[in-house]
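Take this structure, written in structure tokens, and hold onto it; I'll ask about it next.
All protein chains of the complex are present and in place, except for one that has been dropped.
What follows is chain A.
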Amino acid sequence: MTGRLCREDRFAAVLGSARPRVVGALTRYFRDLDRAEDAFQTASLRALGSWPERGLPDDPVAWLILAGRNAGIDAIRRNRRTVPLDTDQISDGLDSEEAALERIELDDYRDDILRLLFICCHPAIPQSDQMALALKVVAGLSVREIARAFLVTRKAMEQRITRAKRKVADAGIPFATPSLAERAERLGTVSGHLYLMFNEGYASAGEGAHIRAPLCEEAIRLIRLLLRLFPAQSEIMGLLALCLFQHSRARARLDPDGNIILLDEQDRGLWNRTLIDEGRVLLEKALRKHRPGPYQVQAAIAAVHCAAPCAADTDWAEIDRLYGALESLQPSPVVTLNRAVARAKVAGPEAALALVDGLGDALQGYLYYHGVRGALLAEIGDLKAAREAITCALGLAATAAERQHLEARLAAL
């Protein structure tokens, strides 16, 4: 390859970028996720047969929706011989193709894609299966790729996705155009879902780390898609900024064995400045709107870390203040625990312990609670209590990397 981009790459990129819109529209027509996916699949095959000869259509998305609708209708007709057709399953728009296509304006695409993502977040489906479903249906990853990312066999993932789809079908899909309030609610749910997907990839360490990194990239890609659809939403800007800041450290946060390197000890020269710059711009844009939200505040915290040339230069007073803001927006013991870490740097370990002491009931089963408490107790010289705290943390360690890290700390006490 001498830097030549083949036409197949282009077609694949067009199909990939059209997919959420097309599957979203087809799901609205057929009211059936499986049928929509199959129809898209058939339409894509037809495209790959036709485009190389006739060239790209002016509007590939409309072309694919039309081809997909025809393919879906054909499939229904074929099945009709054996299964009686339930005409109620198909929405009214089918009579007039042109009119239907003309109606698909940006607003429809927006709601179609949002609906598609929202369907995947159905509360009846376990969280990891929600992600798998979104990766399959919206992002268009193959079952094999998804299975790899979740460290399970292809067959197991196949079953999980089938089960998730059945649950979605049983639950009924909300097809009416959402009201403003419903749209905002869906956006909130979908944003949270995509952040979980990002974290699912980000939090992984050990041998799974490299395999799971694509989850971060897919999540960022989907958040970008969401922001293109809702370009004025400050919380989506904040969410994208937050993920870009976190992802900028990807190369610095794992050692060659895949163990996590803590923020303080990372080689900041390895941080991806391009991602950090983009995150900064998005955060600035979001803050101009004066509509603060948890993602913006978390992005602001990440931005403070990214702005420090070395760990010692970190503006902990600003981070303490921002965690205070986050506590009032979204009170949670984990947020308070994080604030305590910043408070320790600003006001010393005693002040931090005063914050941490109130969290014992809520965070008894949370490894980092005991880890942070142990570090603070060690700092004030209460080694016995520190050892007890780290021992508690050790009891909660889920991975070999965590265990190793805590054992080293225990030995150092």
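One rule holds in what follows: a residue touches a chain if its C-beta (ideal position, glycine included) is under 8 Å from a C-beta of that chain, and two chains touch if they have at least 3 such contacts; residues count from 1.
Just so we're on the same page, contacts and distances are computed from a predicted model.
Asks: As a check of understanding, state which of "M48 family metallopeptidase", "Putative membrane protein", "YCII-related domain protein" or "Cytochrome bc1 complex cytochrome b subunit" is the UniProt name of the chain not shown.
Replies: "YCII-related domain protein"
Asks: Just name the one of A:74, A:185, A:255 or A:277 that touches the chain not displayed here.
Replies: Here the residue in touch with the unshown chain is A:277.
Asks: Would you mind spotting which of A:163, A:183, A:221 or A:403 touches the chain that isn't drawn?
Replies: Of these options, the touching residue for the absent chain is A:221.
Asks: Kindly state which of the options A:188, A:231 or A:348 is in contact with the chain not pictured.
Replies: Residue touching the chain left out of view: A:231.
Asks: Touching the absent chain in the whole complex: find that residue among A:31, A:46, A:268 or A:285.
Replies: A:285
Asks: Mind pulling the chain A residues that touch the left-out chain?
Replies: 1-5, 7, 9-10, 12-14, 16-17, 106, 221, 224-225, 227-228, 231-232, 237, 240, 273-274, 277-278, 281-282, 285, 288
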